[in-house]
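Take a look at the structure set out below.
The complex appears here minus one protein chain, its other protein chains still in place.
Showing chain A:
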Amino acid sequence: MTSPTVPLRLFVNGDRHEIQVEPRKTLADALREDCGLTGTHLGCEHGVCGACTILVDGKPARACLMFAVQCEGMSIRTVEGLAPDDETLHPLQQAFWDNHGLQCGFCTPGFLMLAAGVLEENPEPTEEELVEALSSNLCRCTGYQNILKATQCAAEAMRE
C-alpha cells in the first residue's frame, strides 16, 4: 500500500534538501522527517491551530495543509531559520523571551513565523490588525496577552 516515492528538491532556510517522498506526504511531515527540522509542530493536522505555520515564498502558510510536492523550488522558511546565528535571536524571538510570550513553547514556532510574515508584509500594524492576524493561531498556555505584547515590541524593534 506504500505508494512509490518521487524525488523532490526543497529550499528551506536557504539550504537545499534533496529528498524522496510519497506524493501524499504533507510538507510538515517532509520538513520534520526528511529535512530533520522538527521545530515546525503539529497540533491538529487540520489547518486550525497554526502550530505548523511556516513562510512559503514569504507568506504564512499551514504546512499541514500542503503536500511537499507542491513546494518544489519554492522558498520555505521555518523557525530554525529565524535567528541570524547561534548568538543572536531574531527580534521576535527576543521579544517573546523578554515578554514571557511562551510557556510550554509548543505553539511558539507557529506564532513566530506567523508574526514574522505579518510584520514583513505590514511593519506597522495597528493593534486591531495584529489581533486579527494572530487570532488564526491557537495557544493553550499563555492567554495570548504576552504574545500580543511581544509582537508589538518586536515590530517596534524591527522598524528601528
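Convention: a residue touches a chain if its C-beta (ideal position, glycine included) is under 8 Å from a C-beta of that chain, and two chains touch if they have at least 3 such contacts; residues count from 1.
Simple rule for what comes next: contacts and distances are computed from a predicted model.
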item: From "Tryptophan synthase alpha chain", "VWFA domain-containing protein", "Xanthine dehydrogenase" or "Ferredoxin", the hidden chain's UniProt protein name; value: "Xanthine dehydrogenase"
item: Contacting the left-out chain in the complete assembly, out of A:Asp15, A:Asp57, A:Glu72 or A:Glu132; value: A:Glu132
item: Residues of chain A (touch criterion as defined above) contacting the omitted chain; value: 1-2, 22, 24-25, 32-33, 37-46, 48-49, 51, 78-80, 82-83, 89, 93, 96-98, 100, 102-109, 112, 131-132, 134-148
